[in-house]
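Left out: one protein chain. Kept in place: all the others.
Residue numbering begins at 1 within each chain, and the chains themselves are lettered A and B in the order written.
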Amino acid sequence: MRFRHLLASVALGVAALAATGAKAVEIEYWQYVFDTRVKAMNQLIAKFQEANPDIKVKQTTFPYADYQTKVAAAILAGQGPDVVQLFYGWTDNFIAGKMIRPLRAEAFPAADIERDFFPIISAMKRGNDYYGLPTAVRSLALFYNKKAFKDAGLDPNNPPKNLDELVAAAEKTTKRDASGNIVSAGLTLDMAGQDHQWWREVLVRQYGGVPYTDNDTKVAYNDEAGLKALTFYTDLQKKHKVGQVGFMDEGQAAFRAGLAAMTIDGTFRLGSFNTIKGFEWGVTELPANAQGVRSNYASYFANAITTKADGEKLAAAEKFLTYVSSPEAMKIWMDVVGELPARRAAALTPENTAHPIYGPFLKGLEYSRTTLFKDEAAQRQVAIDMANRVLIGGEDPKASLAKAAEAEQAIIDRAKR
Amino acid sequence: MATIAQREAAPGGLWSRMSLGQKQVMWAWGFLAVPLIFYAVIRFWPTFQAFYLSVTDWTITRPASFVGLENYKRLLADPLFWQVFRNTFMYLILGTPISLGISFVVAYYLDRVRFMHAFIRALYFLPFLTTAAAMAWVWRWFYQPVPIGVINDFLASFGIPQQPFLRSTTQALPAVLAPAVWAGLGFQIIIFLAGLRAIPVTYYEAARIDGLSEGAILRKITLPLLKPTLVFLVVFSSIGFLRIFDQVYNINSNDPGGPLNSTKPLVLMIYQTAFSSYEMGYAAAQTVVLFMILLVISLVQLRIMRDR
Partner (left out) sequence: MSKAASFEGLPMSRIRPGRILAWTLLFIGGVIMVTPLLFMLSTSLKDASQVYDLRVIPETPTLDNYIEILGDGRFTRWFVNSMIIAVIVTLSNVFFDSLVGYTLAKFRFRGRYIVFVAILSTLMIPTEMLVLPWYLMASQFGWLDSYWGIMFPGMMTAFGTFLMKQFFEGVPDDFLEAARIDGLNEFTIWWKIAMPLVTPALSALAIFTFLGNWTAFFWPLIVTTSAELYTLPVGLSSFAVEQSIQWEKIMTGASIATLPTLIIFLFLQRYIVRGVMLAGLKG
């Protein structure tokens, strides 16, 4: 009898194992490598799997460079992710390559999305369909080193409010050696970082222009406003000598090392700057122009469901996407990565808006713009080259601006075909 | 091999009726079977495919369709291509003579040195064993402006103004080339040393009996007898410099090939066209051009060196 009992329980155990084995759906999630993002996602996955023991999520990470090609090649080879993170500016490419599928309206009603998320979510909409949802959104702000401000005789609680004050503060905080080499910059100049966004969506507008027209398909900055914006930017190095392209290799590295008093960067940098030990730093809104006009650039990475997911994987992917776009997930993401929640209600809590660091970013979000990139990397390269022609090549800003406008228009036109 | 062994074991079969010569032929093809399949599938077929892809508009996400010589026309009309073409040749024209010149001088004198010979040789050889991708980061750090750049700090301590290096359109290319030359020297020195050793001592003895000076011996005996070594090294290192990639990609990862494309070699352009803009067909056309350049350069070099 005993033996039979044993046998029965073993059989039962095997059956139970087989059942859970069959029921556990494994889906794959892909995003690029960025320490805090990976950590945050690991936490989200752990929480999600706890609530959904029948679903397993495998996270794959790889470098930001060539992200799109790798995803495309993998999906075409039938290997890739079920849920993938993509920059909003790549959506057209991903749709054209049949890599991502529209979200089912039953699972993700458009009315709810539009009610709950910040309006920049519209960059994920094609026709009536949404193609992905972000966990977090990012905006820009001015980071400043309070110690450097104090040392230069500036009030560390009164950072620059407009562009003139920015230049003045940068001039006071710049340090040079006997030969005139910058040893500590007032403001970092790094077009390869976030400066190209600052120039495009903020400076150009502050000087009275617009960067693009016709739904961002016509380059419009090759005018008086664009020229003034570019001259302002390049004069920081050429005339005011408060910064230098390539100083400390990257702008964020200079700020991190305490060798730059100010830098313009995004929310995603908070996680990294939070580990700075040598000095105290603060955040303020991007400077306004003389007339008080402000602008900002907002962007986000969205999570989308790929064409590879179907059947029970699709259902699991939808559950996972719902979870990573939930207020709870957004809170975790903000705490770990520093990016702002993509849902208005989760972002605009009194606690957040009064927060000394999140506050300025959230304010920026209210008046921010989102460039509809066709090829984000190539368009960024145009801005890098535009500044380099003036700063390294000694070219006239006007000529450099015209070349940039022409090159960027060609990129946009090529992508449209 | 198993099939052959089986055939051999089968008594009275085809195998035993073969002559020794026929068996030899069977063995030979048996040995070559797997390698020939490999070369056909992994080398020859892809070569033809590269030519084919170069006349299509294949992208990762779109199937290829024939576009004729469109990619080549676009390439020839692209100012970036001509800049890249010029850069690629600059790597070759600067890199080959400089590295061969230095390595010959070092090898020539090192050959006569006995005191700590192996140790000094090891010093020169070590960089050859390094990983280019890793060393590019070390050099990138060397080239930084003050206060972190090693070279600029060194210059500044002598009151020499700091140099922009990687942030200059004129200095960047030599700055990127330096680690490539540096890493290749050890190999070339060893090969030169081997070439020098291979020259029979009797030649030198005869020359000295004739009263030739050291300079004359170098010109009339050493260099001419080193020609095979020299041909090998010229062709080998030229191909290396024409294909430079690892250093360029890593030394300026925010703006690869920059500033203003002044350091971009052809292989980097191919990589970016294929894997950043995913225009695979266009990239394939660029690889065909690279192939042509390598072919022409090697043939010209072999011809010139043979004639001389």
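We take it that a residue touches a chain if its C-beta (ideal position, glycine included) is under 8 Å from a C-beta of that chain, and two chains touch if they have at least 3 such contacts.
None of these values were measured; they are calculated from a predicted model.
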{"item": "Residue, one of B:R121, B:R167 or B:K264, that touches the chain absent here", "value": "B:R121"}
{"item": "Touching the absent chain when the full complex is considered, from B:L100, B:M135 or B:V234", "value": "B:M135"}
{"item": "Selected from B:N71, B:T96 or B:N250 as touching the chain missing from the view", "value": "B:N250"}
{"item": "For chain A, residues in touch with the removed chain", "value": "33-35, 60-65, 70, 73-74, 76-79, 248-250, 252-253, 256-257, 272, 278"}
{"item": "Chain B residues that touch the omitted chain in the full complex", "value": "1, 4-5, 8, 24-25, 27-29, 31-32, 34-36, 38-39, 42-47, 49-50, 53, 106, 109-116, 118, 120-127, 129-135, 137-139, 141-142, 147-148, 150, 153, 179, 182, 185-187, 190-191, 193-195, 198, 201, 204-205, 208, 214, 229, 232-233, 239, 243, 245-246, 249-250, 253, 267, 270-271, 274-275, 280, 283-284, 287-288, 290-291, 294-295, 298"}
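We adopt the following convention: only the chains that are shown with their structure count from here on.
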{"item": "Gap in Å, rounded to a whole number, between the CA centres of chain B and chain A", "value": "39"}
{"item": "For the chain A and chain B complex, residues of the former touching the latter", "value": "65-66, 68-69, 72-73, 76, 93, 96-99, 177, 179, 181-183, 192, 244-250, 259, 375, 377-378, 381, 384-385, 388-389, 392-393"}
{"item": "Residue ranges of chain B in contact with chain A within the complex", "value": "60-62, 140, 144-148, 152, 156, 159, 161-162, 164, 166-169, 253-255, 258-261, 274-278"}
